[in-house]
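Report on the structure given below.
A protein chain is absent from this complex, but the other protein chains hold their places.
Right, chain A next:
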Amino acid sequence: MSKLPTPTEILGQSFQFLPQESQLLLITSVLGTSPSWLTYSLLHHSLTNGENVVFVSFINEFAYFREGGKRHGLDLPSHLKKGTLTFIDGFSKLFLPSVASQAQPITSALPPSRVGVIPSRGPIAPRQIPPPQSAATSTDPIKYISLGPSLSPSALKQLDVIKSTLQRLGSNGVRPKLVIEGLEVLLAAAGIDVRVIEDMVYDLREISSTTTILLPSDSVLLQTSPSSTPLELSHANLMISLGHTADAILSLRFLDTGVAKDISGVLKVTRGAGNLGETGGVVEEKEMLYYESDTGVRIFARGSGGH
């Protein structure tokens, strides 16, 4: 088991005073810097505090996080069993032909949960106490999103499973946390309009406490020029609009000066334009170095050597 820095270590002591409703945390990374450890750190913090977490990934399957979490002492399957963690797998079956996905009993469990915003509150509200347990026992704890090989407008409804899961978990008054990884796949590979995705993120933020979004921020995806294609423009669009509404931005990048053997990269913490100032919570803006190894992840100030 290895050690991870806690979110408080990363974001500063006063981070916990940030408004807990509809908070947005943006984690950006570049090719080759994996933000997984930040995810584990946040998951660890939330899950050990008994909060409900909905984890959506469009680029990795659950086994990936199970393995990685295990190395950081995070037993995701047990949280999945308890119902505190809900994993929505938008990766494994996202573009597989519907025939294959229909053959899976798991996806056939989707339609019942896929209901409109308002009606769903009615039937779910009565069973306030058991929802997590019943959810864990009655259905597969991992939900799948499958858009099918050819994207049809109706396929987008599949994404509502995120919303309905959040609503179900939040029906007892405590909003769950939300982590989304790989939205860029919806944008670039599925070809969903950036405005649809932004709307979806806003909708989801409304019904969750902290939303954490992980996005790649390579400069080629962000720098727009007259020759940019819609692919780059929409990614930049999404990134910038999220960056402007985020409460805090954590960005991972390589060391500017080259590769060092005891430094994995640079972690920059930036204050966003979100809900700051109302509750006195302030994210300390800082830039640190981090080093990932077998023994965990260490963050340290530039020049402190990290020994």
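The rule is simple: contacts are C-beta pairs under 8 Å (C-beta built on N, C-alpha and C of every residue); 3 or more make two chains touch, one makes a residue touch a chain; residues count from 1.
Keep in mind that, in the parts below, contacts and distances are computed from a predicted model.
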#### Entry: Protein name (UniProt record) of the chain left out of view, among "Elongator complex protein 4", "Zuotin", "Trafficking protein particle complex subunit 2/Sedlin" or "Radial spoke head protein 9 homolog"
"Elongator complex protein 4"
### Query
With respect to the chain omitted from the figure, which of A:80, A:159 or A:185 is a touching residue?
A:185
### Task
Could you tell which one of A:43, A:56 or A:263 touches the chain left off the display?
A:263
### Touch criterion as defined above, residue of A:174, A:196 or A:220 at the omitted chain
A:220
#### Entry: Identified contact with the non-displayed chain, of A:79, A:143 or A:235
A:235
### Task
Pick out the residues on chain A that sit against the missing chain.
31-37, 59, 61, 63-72, 91-97, 100, 149-151, 184-185, 188-191, 216, 218, 220-221, 228-229, 231-232, 235, 254-255, 257-265, 291-295
